[in-house]
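Data block below; observations after.
All protein chains of the complex are present and in place, except for one that has been dropped.
Order as written gives the chain letters A, B and C; numbering starts at 1 within each chain.
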Amino acid sequence: MNLKELYQEIILEHGKNPRNIGKTENFNKDAKGHNPLCGDSVHVYLKLDNKNKVEDVSFEGSGCAISMASASIMTDLVKGKEENEVREIINDFLGMIKINPNLKSKNLNDDEKTKLMCLSGVKQYPMRVKCATLSWHTLISAIDNKNEEINTEKFD
Amino acid sequence: MNLKELYQEIILEHGKNPRNIGKTENFNKDAKGHNPLCGDSVHVYLKLDNKNKVEDVSFEGSGCAISMASASIMTDLVKGKEENEVREIINDFLGMIKINPNLKSKNLNDDEKTKLMCLSGVKQYPMRVKCATLSWHTLISAIDNKNEEINTEKFD
Amino acid sequence: MNIDTIKKEFPIFDEKIQNNDLVYLDSANSSQKPKVVLDRINEFYRKQFSNVGRSVHYLAVAATNLYENTRSSVQKYINAKDKNEIVFTKGATEALNLVANTLGQMILEPNDEVIITELEHHSNYVPWHFLRKSKNIKIKFAEINEDGDVPIENIEKEITNKTKVIAITHLSNVTGSILPIKEITQLAHSKGIIVVVDGCQGGPHLKLDMQDLDCDFYAISCHKMYGPTGLGVLYGKKKWLEQLPPYQGGGGMIREVKKNGISYGDLPNKYEAGTMATAQVIAFDQSIKFLESIGIDNVIEHEKKLIEYGQEIIQKNNSVKLIGNPKNRGGVLSFTIDGIHPHDIATILDEDGVAIRAGHHCCQILHDKLGIPASARASLGIYNTKNDLDKLNDAINNCKKIFDLK
Partner (left out) sequence: MNIDTIKKEFPIFDEKIQNNDLVYLDSANSSQKPKVVLDRINEFYRKQFSNVGRSVHYLAVAATNLYENTRSSVQKYINAKDKNEIVFTKGATEALNLVANTLGQMILEPNDEVIITELEHHSNYVPWHFLRKSKNIKIKFAEINEDGDVPIENIEKEITNKTKVIAITHLSNVTGSILPIKEITQLAHSKGIIVVVDGCQGGPHLKLDMQDLDCDFYAISCHKMYGPTGLGVLYGKKKWLEQLPPYQGGGGMIREVKKNGISYGDLPNKYEAGTMATAQVIAFDQSIKFLESIGIDNVIEHEKKLIEYGQEIIQKNNSVKLIGNPKNRGGVLSFTIDGIHPHDIATILDEDGVAIRAGHHCCQILHDKLGIPASARASLGIYNTKNDLDKLNDAINNCKKIFDLK
């Protein structure tokens, strides 16, 4: 995938018209993330129901097309999934964006995998991987009820 | 002049048996000098008579052969000379040890010049020039009644 | 002056970067290095290497002389009165920390005021912030006007009888504004205020004349001035460097060391504790010679033409907004494109071989003031040509196409 395709295929769609923007009503978990290098920032709001299923999820933030698209795709994908499924998806995505060639998760259907794989082109741009992963790390932090702000400088 | 000659010809004679060592009785001027690089230190004592002639001069100190020989030769040479003659000799020596090929002073006779020129070999060893000049700078300081300790790091 | 000949002196432009010719527009970040500098580093390590100042053997004496030669060259290049007013540091950042720290130890009292500007790089703000924390000094920000300039009135406004220091950049690394240091110094000195200049961008782009500027301190970053990394220069007036306390302690900066007390060496040793960046200092002499061989007036003229050209083509380009419109602009063009984040711009331009920087360029205060999280920045060096700026413009157009902008 070349850069033009990376940007065009999906990022633009999400980057320009991101889904799930705003503050979920009655959210019961949330976390903030910040990428000091780019100035990207994101705030993820999560509403888990009493069976630990994601009833609703949304984000507020500002940043580059890659980080906004990634947050937008992520929130779409995890909606309706259970907490442990969400964790598994996050790990799968983080693995894919760093080293693995493909997604392996059983909690994603083929359509969902295709959507996510459009972010795989970011691999070739190591400085931008942090843009793509910011919202995902922030989501973990929200699930884990960690109060500290996620900072991309903290993880590699 | 090669190094062996430099050391042998005169320095050893003075370095090993320095003249004018000690504290001149009734000195009326003195100054201290220090070379932080080598740890050389010297204290010059001067007795000027009421016509500003050097009645007596001596030094105490410790250091390398070059600095001790230089102090020894210097004290020998300036004894009996007038203050302004001494200043002229010092300048001549400092000029010779840094750039001039020869001594030009009219206040030194040929014998005295030959004695001094044996230090000229130090030129080839720039790190050691400070050893050769320490006592001379200290003598100026004594004449000028400067109270601050002479430090070879201060002048080039 | 023939830029093609000059460009040939920089080996990196012989390389293909990802199959492209390199269009290097990130010199405000760090400049490329001419061959003479690299050859000098190599030759020194291969044929002459020794530590300086401490041993009396042949190599050490030779290295010490070479090291001190650079000090003299810098002195002449910036027209300092005394060779001992030149202190080598690891970078401009260390130089500014040295000044803030030692002024903090001796001169600044609680509630004293330091004026900086909204243009300042973090390196000329954080060290003063440390004193705000430790000594309770106050920091005041002279504001920019709508052109991104800091007119002298905006500095004058902030002066009170508590003002002890004005610390300002010579040339903004974002707006390119050149500040009237000479006039600011006159004003400051008439009120007994110390002037510290962040000369990181002044170094490579402006004439450096300490007697004319008359500032008290001037910090230079050698790697931005066609020199090696890991080296900076602090110019400080002798009266200050003599009276201020030392900054770092260690070998070489002492006079006498006893168990119950220590006395410090004289200038320049007092501020050069430990083994210095010997090879880098020695090679920096070649950077100075390189700049002298071109002539700073020629550098300034060349960059002025380029910047005017760049300004013109960028201003004509739809949806691209230049940041700042300073009266006097040095070799920096920062911009935003409506609807495209600067990091996306930089990544896409890079694909076409055009290397620019995106971010807040260590000037978060300025970006906050401008109401933008980041900007894209093209910055010039002596090796840049109009062709580079044309390629920049083409790459911007490609980028806009990807984002469906006209």
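As a working rule, contacts are C-beta pairs under 8 Å (C-beta built on N, C-alpha and C of every residue); 3 or more make two chains touch, one makes a residue touch a chain.
Not measured: the values here are computed from a predicted model.
Participant: For the chain that is not shown, enumerate the shown chains it touches in the whole assembly.
Facilitator: Touch partners of the hidden chain, whole complex considered, are A, B, C.
Participant: Quick one: say which of C:Lys83, C:His129 or C:Lys164 touches the chain that got left out.
Facilitator: Hidden-chain contact among the options goes to C:His129.
Participant: Counting contacts across the full complex, list the positions on subunit A that touch the omitted chain.
Facilitator: Interface with the chain not displayed, on the subunit A side: 34, 36-37, 125-128, 151, 153-154.
Participant: What subunit C residues would touch the chain not displayed?
Facilitator: 11-12, 15, 17-18, 22, 26, 29-30, 32-33, 38, 41-42, 45-47, 49-51, 54-60, 90-94, 96-97, 105, 121-123, 125-127, 129-130, 134, 139, 141, 221, 223, 228-231, 248-254, 256-259, 261-262, 273-280, 343, 346-347, 349-350, 354-359, 362, 364-365, 368
Participant: State which residues belonging to subunit B touch the missing partner chain.
Facilitator: These residues of subunit B touch the chain that is not shown: 2-4, 7-8, 12, 16, 37-40, 62-66, 125, 127-128, 131.
One rule holds in what follows: only the chains that are shown with their structure count from here on.
Participant: From the centre of subunit A, which chain's CA centre is farthest?
Facilitator: That would be chain B.
Participant: For subunit A and subunit C, let me know how many angstrom lie between their CA-based centres, rounded off.
Facilitator: A distance of 38 Å separates the two centres.
Participant: Cα centroid separation between subunit A and subunit B, in whole Å?
Facilitator: Distance between chain centres: 79 Å.
Participant: Counting only residues that touch at least two other chains, what does the list for subunit A look like?
Facilitator: none
Participant: Which positions in subunit C touch two or more other chains at once?
Facilitator: Nothing qualifies.
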